[in-house]
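Single-structure report; data block below.
Excluded from the complex is one protein chain; the other protein chains are retained at their positions.
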Amino acid sequence: MTHRGRSQSGRFRTWAVGAALLALTAAACGGGGTDEGAAGGTDAAGTDAAGIDAAGTEAAGTEAAGDVAAGEITVWIMQPGNEEVETVLTDAAEAFEAEHEGATVALEFVPWANAHDQFVTAIGGGQVPDLAEMGNTWTPEFAELGGLATVDSEQSGDYIDSLVESGTVDGALYGYPWYAGARSLIYRTDIFDELGLEAPQTWDDLLAAGDTIAEETDVAPIHVAGDYYHMLAPMVWQAGGELATGEGDSWTAEVDSDAGAQAFAFYNELWERGWSPDGAVTWNSVDVRDAFANGDAAMMVGGGWDLAAILGTNPDLEGSVATTLLPEGPGGNRDTFAGGSHLVVFEESDAKELAGEFAEFLLEPEQITAFTEQIGFLPGTVSGVEASGASGDELYETFATQLVEHSRSYPPTAAWGAIEGDRVLPDTTQLMMQGELDPEAAAAEVDARMDEAFSG
Amino acid sequence: MTSTRTRPLGRPAGPTPGGRGTGGSGRGRRWSRHWFDNRALPRLLVAPALLLIFALIGYPVARTLWLSFHDAGLPALTGGGMDFVGLSNYTDIATDPQMRRVFVTTVVFGLACVVGTMVLGIAVALLLNRPFRGRALLGVLVLLPWAMPKVAAATVWRWLFHDQYGLVNWGLVSVGFSSFEGYAWFVSRVPAFTAIGVVVVWQSFPFVALSLLAGLQSIADDVVDAARIDGAGPWQVTRHITLPLLKPLLLVLVVISTIWDFKIFDQVYVMTQGGPARSTEVLSITTWREAFTQLDFGLASALAMAMFAILSVITVVYIRLVREDQGLSR
Partner (left out) sequence: MTAITPPAAPAGTTRPARRTQARVVTVLTYAAALVLGAFSVAPLVWMVLTSIKPRAEILTRDPVFWPSEPQWGRYVDVLERGFSGYLTNSLTVAAATTVLGVTVAALAGYSLARLQVGLKRYLLLVVLATQMFPMVVLIIPLFAVMRNLGLLDSLVGLVIAYLSFTTPLAVWILRGFFASIPDDLEDAALVDGCTRFGAIRRIVVPLAGPGIAASSIFVFIAAWNEFLFALTFVKQDSLRTLPVALQSLVGRAGADNGAIMATSVLFTLPVVVFFLLVHRRMTSGMVAGAVKG
């Protein structure tokens, strides 16, 4: 990473910028926007970035009031994995300290793989950080446990909808939306051009293109993996269905439906074509990406961070990869999961105000863009997206469009953390790939286990 | 085992080291030294260790036992309420087929790893106890698996066993086993546990080998020489002289290996995460999953108590098996 960090960050800068334009257009088209984002039903995610007009002006001028500022806060940030990102964050902390006399920010980095356990340990052991970055699928879980303070910000109109949705429990928002990203289809232009193929726009296109590639080349058209449910779960949406519906304490799984069965059947179809090796049953997204980076696959579902890693690993692919929105399913949509992070203030913190101020500071356009440019995600605020400038990078623009126009959040329920932790989707996918469950039964199994989690 | 507790102070009794007062002058001094040697010293020597161990671990262990009888979520840990549920966590475990499978898996796989580790460890120690050129070098080389950082070891082993880009498959294919082309190690249980077992043994045999080598070095040469002169071959020396002398140490090593191998977490988590579809799940993974992802600390504590019970039984069995010789009863 150290060798290539610079050129990559340049990349991010330009594509994040592309996203800005899109967000602006989207916001312009979207108009009004709903007052609360908790309803998981509609698939309008992102299109109505609420209250763009108000946000644009307010976000720039955060009040420099420093009365509550004195004191020390401990801030947990997910381990960025490279020094450039760490530097951006430590610089931000220093800038904040300079602005707020008497305030001290202690940044502590926590590895992703251990973060959930560390949060549980901190809460259970009675010593929590004041502010923390939290994966957006975990926020409802810890909010429901009473661990998090609600967000009451004047800037909340500026927040990107899908992140508001994923941080809202019972109508209250528990996380400052920091950043988000979405997966699209990454494909090899050299192979597609040679075979005269177009980038697939529907599930059927994908299968047809895959058949041609399988016939004409030694390269696998696309790999599916047993442990990559961010590829599989959104297919339920693409097929026109829902993962779950409800709000508050009462949620119902909706995977045992026509759309659910169609999604699992399509994933199984990709698997049964024999394009993926036997070992793919236990592969995860990193294995899929490694295979693509090695030139062994013509397409993959991945995010901007994946593409950056691929080109970093195998610079030879530069110029022969392109991106396109995820193919549309029978439900007529291309939605995917908007993954990202919130900044959350802990209820037990004795410096909640200062922690909240630092969160707001990190969400200021200047800070947020400096950070997201480094990590390959988009800012969680409209003003942030806006501030990232204007230009287009074809390669990365797709991810921005995907996020802003075609992304949603997983059901924002406390139970989702348990569903993820219990590996409901990977388990079932693997059983299906091993032939133990047919797609319909797999969908029913997921449904049943989700309901079990919802019922506590 | 004779107890000193009831013996009158100051009177030499039996073959215990207590009877020696020859160096002292005067009855009172002898008595006090005697008291010191027999009553105070042993406890003084043990006290720091006990203090260190129980000061930190005592409460967590007691807490685990307590929680195992309760329905305890995360709030319970911070002083919130929890309901006493009697044995229901335990009955939940006993009636869940997946849990039962996990117990069988853990015991079978754990014992297999112990056997593998011990056999390899003993073999290596015996080998290193022989004179040959390069012995010192090998002595350090075999310790290296132990020194390798776990993150690096896990990553490298994952690569080595990767179905597409792994060196293991590449090597097997290169020497003619063409069926290993793209062989998926982690898709079914037996090969997955084989791969994990290799990693476990690789990481734990150095400890056994090193300890046994140290034990072998402590055996006085003349015992071995005498046996040789009497016509014993190397195998007989090993079988009848060396190993019996090392029995107390072997017992310790078997017990420790068992504790480690039954508690295996990292290697499984890194290589398979317990998958596919929970087929390679072992007890510590299940316990972690219940505690940290389902936040069911009552059930997790009950699982921990079950692990404790199994390990206790096995340890006691081991000790019984070797007690006649020396074991714990000396």
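Letters are used for the chains, namely A and B, taken in the order the chains are written, and counting of residues starts over at 1 for each.
Assume a contact is a pair of C-beta atoms (placed from the backbone, for glycine too) under 8 Å apart; a residue touches a chain by one contact, two chains touch by 3 or more.
In this text, all values refer to a predicted model and were calculated from it rather than measured experimentally.
Within the entire complex, contacts from the absent chain reach the displayed chains A, B.
Within the complete assembly, A:M78 is the residue of A:M78, A:L163, A:L185 or A:A322 that touches the hidden chain. The chain not shown here is touched by just one of B:L41, B:V119 or B:L321, and that residue is B:L41. Contact with the omitted chain, checked across A:W305, A:F346 or A:F371, is made by A:W305.
Subunit B residues in contact with the hidden partner, per the touch definition given at the top, are 1-5, 16-18, 20, 22-23, 33, 37-38, 41-43, 45-46, 48-50, 52-57, 59-61, 63-64, 77, 123-124, 127, 129-132, 134-153, 155-157, 159-160, 162, 164-165, 167, 170, 202, 206-207, 210-211, 213-215, 217-225, 228-229, 231-234, 245-246, 248-249, 251-253, 255-256, 259, 263, 265, 283-284, 287-288, 291-292, 297, 300-301, 303-304, 307-308, 311-312, 315-316, 326, 328-330.
Contact between subunit A and the unshown chain involves residues 1-3, 74, 76, 78-83, 85, 106-114, 118, 120-122, 124-127, 286, 289-290, 294, 296, 303, 305-306, 308-309, 312-316, 375-376.
The criterion applied here is as follows: only the chains that are shown with their structure count from here on.
Per-chain CA centroids place subunit A at a distance of 42 Å from subunit B.
Residues of subunit B touching subunit A in their complex: 74-75, 77-78, 162-165, 182-187, 272-278, 289, 291-295, 297. Across the interface of their complex, subunit B is touched by residues 116-117, 120, 123-126, 145-146, 226-227, 277-279, 281-282, 287, 290-291, 294, 296, 417-418, 420-423, 426-428, 430-431, 433-434, 436 of subunit A.
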